[in-house]
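Missing here: one protein chain of the complex. Every other protein chain is in place.
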Amino acid sequence: MPVMTTAELMVFLDREFPQAATAGMEIEHLDDRTIRLRLPTDEQHLRPGGTVSGPTLVWLADVGFYLLILGQLGPVALAVTTNLNINFMRKPKAASQLVGEGRLLKLGRSLAVGDFTIWNDGQSEPVAHATMTYSIPRRSKG
Amino acid sequence: MPVMTTAELMVFLDREFPQAATAGMEIEHLDDRTIRLRLPTDEQHLRPGGTVSGPTLVWLADVGFYLLILGQLGPVALAVTTNLNINFMRKPKAASQLVGEGRLLKLGRSLAVGDFTIWNDGQSEPVAHATMTYSIPRRSKG
Amino acid sequence: MPVMTTAELMVFLDREFPQAATAGMEIEHLDDRTIRLRLPTDEQHLRPGGTVSGPTLVWLADVGFYLLILGQLGPVALAVTTNLNINFMRKPKAASQLVGEGRLLKLGRSLAVGDFTIWNDGQSEPVAHATMTYSIPRRSKG
Partner (left out) sequence: MPVMTTAELMVFLDREFPQAATAGMEIEHLDDRTIRLRLPTDEQHLRPGGTVSGPTLVWLADVGFYLLILGQLGPVALAVTTNLNINFMRKPKAASQLVGEGRLLKLGRSLAVGDFTIWNDGQSEPVAHATMTYSIPRRSKG
């Protein structure tokens, strides 16, 4: 069972990343292996042509997988991304919400590996898929 | 619905890759989006220490995703891998079968993208996870 | 020889990405194979702890490689990123300029592949290294 609730995760995120583009982000689901997020896109996420920018998709995958790890380890963890691989597969629509699902593939002592898929809400074909590795700092005992 | 059966895929594979290490490989499942394979490991796949070698895992992910694409496009397709990203997460055991599951994330006119996860049979934690892009040759009409 | 000068590239970038975080960015060098950029970091690139954020590094690699391709193809090209793989290796310093070098590994008809390395100015150990694939739209003849 996760050691943090979705509400606790959102409080932590707001405090640690005050300038983050998390306005309106919702964690719909969290368990030992998966997380599901929803993000309304607005002006700050868009690029010319009205599509959601690549960095916004990278950021959503990265922060989503971070929350999934944090949910298992608790708020003391200071995990950092060491590797991110992302495939951009379709143009995301601007006038839509993004939905993202993360999956934990490994949670070891020093590394966590997982993937994260992003869809436009209501569509079955994903817009992007990322695989990530996080380095987990050594935890003190007791 | 796939345009090739699993039996037709195995015939195609044996003919095109006669020296391939496919001895004993089985396609357990194939549909529009996913494939499931089983591979008994033997001497030729092992490295010192009795573990399955990294190149064997790369090869299984690559051939598995290739069969998934081929199942959708038919035997004329000559798709080639352009990008492969793989995370090795646990040591695979030698005295075991490998089970692999592929997932099609995009099947476009010129590119196919998907991922492939590999387990030791009977274990819930994956040993490796790969994401791949295949380039699909332009098809003639008619 | 590149078909666009570094000055033309900067004009194009400012017009197409008016909100982009390119304030103060400079292209120090451009030839058929390589590009070298310099970016002063400021408030908008930072995250708590005073380090440069991961998305800023992703963005710099992506825009840097985009400019390298554009320099070869001219301003009509609308190349889009299809794959990005990045390794974060060291914490970038805030009170410093970032220097980035891109390298073209393949410029084909439909795909361009290259890598991009980022340093803190004056240090020999890189902070991040990215490999990218861009899809190049079919060009009309004449």
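Think of it as A, B and C in the order they're written, each chain with its own count starting at 1.
The definition used in the following text is that a residue touches a chain if its C-beta (ideal position, glycine included) is under 8 Å from a C-beta of that chain, and two chains touch if they have at least 3 such contacts.
Every value quoted in this text rests on a predicted model; they were computed, and no experiment measured them.
A.B. asks: Give the labels of the shown chains that the missing chain contacts, considering the complete complex.
C.D. replies: A, B, C
A.B. asks: In the complete assembly, which of A:T56, A:N85 or A:N120 touches the absent chain?
C.D. replies: Counting the whole complex, the residue in contact with the absent chain is A:N85.
A.B. asks: Give me the subunit C residues in contact with the hidden chain, please.
C.D. replies: Spelled out for subunit C, the touching residues are 85, 87, 89-90, 105-106, 108, 113, 115, 117, 125-126, 129, 131, 133.
A.B. asks: In the whole complex, what residues of subunit B lie against the chain that is missing from view?
C.D. replies: 16-17, 47-48, 54-55, 58-59, 62, 80-89
A.B. asks: Residues of subunit A in contact with the chain that isn't shown?
C.D. replies: So the residues of subunit A touching the unseen chain are 82-83, 85, 110-111, 133, 135.
One rule holds for everything that comes next: only the chains that are shown with their structure count from here on.
A.B. asks: Please report how many Å separate the Cα centroid of subunit A from that of subunit B, as a whole number.
C.D. replies: 28
A.B. asks: Can you give the whole-Å distance between the Cα centres of subunit A and subunit C?
C.D. replies: The computed centroid separation for subunit A versus subunit C comes out at 24 Å.
A.B. asks: Quick check: what residues of subunit C touch more than one other chain, meaning two or more?
C.D. replies: Only 82-83, 85 qualify.
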